[in-house]
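What you see is the complex with one protein chain gone and the rest in place.
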Amino acid sequence: ACGNKNDGANGGNASASGSASPSSSAASSPTASGSSAAASDDVASLKGKNIALLMRLNTGTFSAQYVDGVKKQIEKFGGKVTVITADDKLDVMASNLDAAVTQHYDGILLDHGDDGALSTGVQKALAANIPVVAFDSNISAAGVTNIAQNDQKMAEQTLEALASDAGGKGNIVKIWVAGFPPMESRQIAYKAFQEKYPDIKEIAAFGTADGPQLDAQTKMEAILKQYPEKGSITAVWAAWDEFAKGAANAIKQAGRDEIKVYGIDLSDEDLGMIQDTTSPWVASAAVDPASIGQVQVRYLYQKIHGDTTPATVELDSVYVNRDSLPADKKVTTADLSQYVKGWGASDEGSTDYLTALEQAVAGQ
Amino acid sequence: MNHKISQFSFKYGALIFIALVLVFFSLYNEYFFTYSNLMDILRSISILTFVAIGVTISLTVDGFDLSVGSTVSLTTVTTATMMIWYQMPLVLVIVVPLVIGALVGLLNAFLIVKVRIPDLLATLAVMYIVSGIHKTYTKGYSVYNNMQFQDGTKAPGVMNPHFLWIGQGKLLGVPFPVILMIVAVIGAHIFFKYTRQGRQTTMTGGNEEAARLSGVRVKRIRTWAYVASGVFAAIGGILYTARVGSGQIDAGAPMLMDSVAAVFVGYSVFGAGRPNIIGTFVGAVLTGVLINGLTMLHVQYYTTDIIKGAVLVLALAVTFIHLSRKKT
Amino acid sequence: MNHKISQFSFKYGALIFIALVLVFFSLYNEYFFTYSNLMDILRSISILTFVAIGVTISLTVDGFDLSVGSTVSLTTVTTATMMIWYQMPLVLVIVVPLVIGALVGLLNAFLIVKVRIPDLLATLAVMYIVSGIHKTYTKGYSVYNNMQFQDGTKAPGVMNPHFLWIGQGKLLGVPFPVILMIVAVIGAHIFFKYTRQGRQTTMTGGNEEAARLSGVRVKRIRTWAYVASGVFAAIGGILYTARVGSGQIDAGAPMLMDSVAAVFVGYSVFGAGRPNIIGTFVGAVLTGVLINGLTMLHVQYYTTDIIKGAVLVLALAVTFIHLSRKKT
């Protein structure tokens, strides 16, 4: 039942309209391509697509919100999405990609893939006329659009905030783990930060991907005991919100309210903690996970439509701190845009025909 | 003389080793051997200890419960959702996970005792099932105060502060989870050492057929052992939620190997060569001490693994070289 | 008659089950039963199969190698760093990891055979050590083409394309890892069934004392079994690197449980009730088929775990209900 229905329609139609769509840039898009009948034809052909979302890992709230973004956008376009996760096994992800190609999905979304592991599969997909849009995967194959959050920038935003709050000096704790590309990008910014602020000393560094939150909590407790005087630790920089949660818990429970935590990534859960005035976690930088998903889907549909899309789309991150949030009301990532400029509700990647498609689906 | 030294090292080797480690860390860092740091260490191992006691019990009846990690995960999200999604009263929030732990134990026992699937195989299968159930239940989400659902609505509840106290509060200056842990360790030790059912459990593990022919109801004993294992894992799950203040997905997965390692270190305590509660506790303490002390030494987390492994080898080598020498 | 049916279901139950699953998926989705999809499935399980063969060998001598997962991780990063950091020739890139696998096996064997630490305990300790070593070696970083070091310089090398071909290339239209896997399965099966050393290995696992008294050099046999287990894990690691084109940290960690599950499903093939190579292969195929097929059914990823666990229970239940009935 799945996959076969639209199979024939896809190839021919998409390539036909492909010649008609010249533009590459994001928001501005080709509008009128012939008569309105042709346009509605266009729209009709985009309905009922089967999309595969291949994820390397699907745990934690960030992933869940990202998947939501993808799902909602595809539903708005009248399509269907299958989420296939690899449980952090890159070889399984490669196999899943192969399977998705064999099963003739109409489009493939990748999340946190890896060029080395996926390039063969991606080539196969492209050869089979299946468009691919990747998020945080650095796929090098021509014809793939890479959506990326600017990891270095997120790190810079939080680190700069940390430096200015601390007055350019102090003792900090770094919680970070190697082994994941985004983490390693964040580390580059951290390196630069250390050179820029020689008076800010790293007194401890730890972190593991294996049970990150509880481990960070336990180890933070040890560090707090090692530096028991108030003021001996200025701040904690956590390169991942899972770490930030653990560190914040430890500090809060130890009553060391002078220590501030700066994290990266933002989920509803994290927002709650940042808003909580008793929590030491004061700021984070992130891209809205849901809008990452939405933007990724839009570019995929552009590709299905036959448009040429840019090779990379970098989503700007937003810095969020407690002061910018209201004190009287719980904020979630969905309504964060009311308080923080540049958050969410991005219409990046949207085009007129996609809007028309949304309306057509909604009208049904 | 020589024999006596080896006998001594065999019995007290593990304890002496811990003492040396403690002395080393204390000399290295003045803050290590403080009351509050030691309490931190004990608190940090309280969850692990509960899970490890469960594993010890299953090993005592010559079984092996691989499903404890996923039981921790399941009970963690259950506890959190009961407060955050359904705003249930505290009693239920604590009782229901315990019942769930017992049910997982019953499932294990059913497969092992009735269907007669070997323990490792049965509990591995249950591990997958329980792990799948807990993710399906929350659709892969972690559960936190006022979390937002996919349909845009918000969860009505927050974590009960009394509940959080279980994981974070103190009683007479001692963290409550530490008190719970000590009570559990002493209780379980007394149970195995001084009670009838405890003795029957140990004997069943020693030779099931002989126990059966001695009139021990071995099926019942093995069943309760797996149920106990599940319940202890559930307590671990409850403590986990209370400690981190939210219901994390897959929280228990890393607990399996860590608790097994603690139990195995425990084999060498007092030269038992067998699972035993005090040994398990010592193993957990050693784990906690190493993590805390090595963090203070700024040793990278990955080096900790090597040290953990080496300590395990050392402890086991002393015990088993000795035990095998005794045999021949 | 009734007896015959039960006998039949017992022997061929697992195979029939797989056949039914295949038929079901084929009917449900036209792309499922195509040459390229089936090849995809086989390729997806090739790494798992190698690791699982290693586990099977260790289980055959009545041991249990928990360190295979970390051996995969260690050899994966070794392979990658040899190309990317040191630009070594292809031969070395393949031989060195194999040697490392053998060394890990020797360490296990030493602890188990010489020091006489029980197998689960020894291999758990080695698991921690090896896992720590591989992370310490790359400081926790994954290793990829021209990776950047912490001091800002870049790694000089990239993955050798011939090497990548091992994991991604095809020979006569068949993915090369699939060919390797088939050769390994057939080879290992023949070894255990038709060679003297293979039989000696089986005997040692069946009754070590009897084998020893018959003149089998059981220590040597058990040593080679752990070495073989390490080498097969190393092959898994090499294939992993070749498949994903980089050296991922902790790549092998999830392999342990998956391969153990495959081996355990294999217990039920032909009603063996014991580790056997063909069964292991069937178990791996079943894993691959389920993962591939269930994604086509739009089954949520977390539900897959439940199904995997349920299948495992089912397969084991049929076998062991039957086996235990036979005994009494």
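Per-chain numbering from 1; labels A, B and C assigned in written order.
Everything that follows uses one rule, which is that contacts are C-beta pairs under 8 Å (C-beta built on N, C-alpha and C of every residue); 3 or more make two chains touch, one makes a residue touch a chain.
Following the convention adopted for this analysis, contacts and distances are computed from a predicted model.
Missing chain, UniProt name from the options "Sugar ABC transporter ATP-binding protein", "Acyl-CoA dehydrogenase family protein", "Na(+)/H(+) antiporter subunit B" or "ABC transmembrane type-1 domain-containing protein": "Sugar ABC transporter ATP-binding protein". Considering the entire complex, the omitted chain makes contact with B, C.
Residue C:V216 is the one among C:V93, C:V216 or C:L312 that touches the chain not shown.
Within the whole complex, the absent chain has one touching residue among B:K139, B:H162 or B:R217, and that is B:R217. Although one chain is not drawn, the whole complex shows that of C:Q87, C:N146 or C:Q197 it is C:Q197 that touches it. Considering the complete assembly, chain C touches the hidden chain via residues 193-200, 202-203, 206-207, 209-217, 273-274, 328. Take chain B: the residues that touch the chain left off the picture are 194-197, 199-200, 202-203, 206-207, 209-217, 219, 326, 328.
One rule holds in what follows: only the chains that are shown with their structure count from here on.
Measuring from the averaged C-alpha position of chain A to that of chain C gives a distance of 34 Å.
For chain B, the set of residues that touch two or more other chains comprises 139-140, 300-302. Among the residues of chain A, those touching two or more other chains are numbered 58, 177, 210. Those residues of chain A that touch chain B in the complex are listed here as 58-61, 63-64, 67-68, 177, 204-208, 210-211, 213-215, 217-219, 221-223, 225-228, 245-246, 249, 253, 268-269, 272, 330, 332-334. Across the complex, chain C meets chain A through its residues 28-32, 34, 36-37, 40-41, 43-44, 47, 138-142, 144-145, 148, 150, 152, 159, 168, 240, 243-246, 248-251, 254, 288, 291-292, 295-296, 298, 300-301.
Those residues of chain B that touch chain C in the complex are listed here as 111, 115-118, 120-122, 124-133, 135-136, 139-140, 257, 260-261, 264, 267, 300-310, 312-313, 316-317, 320-321, 323-324.
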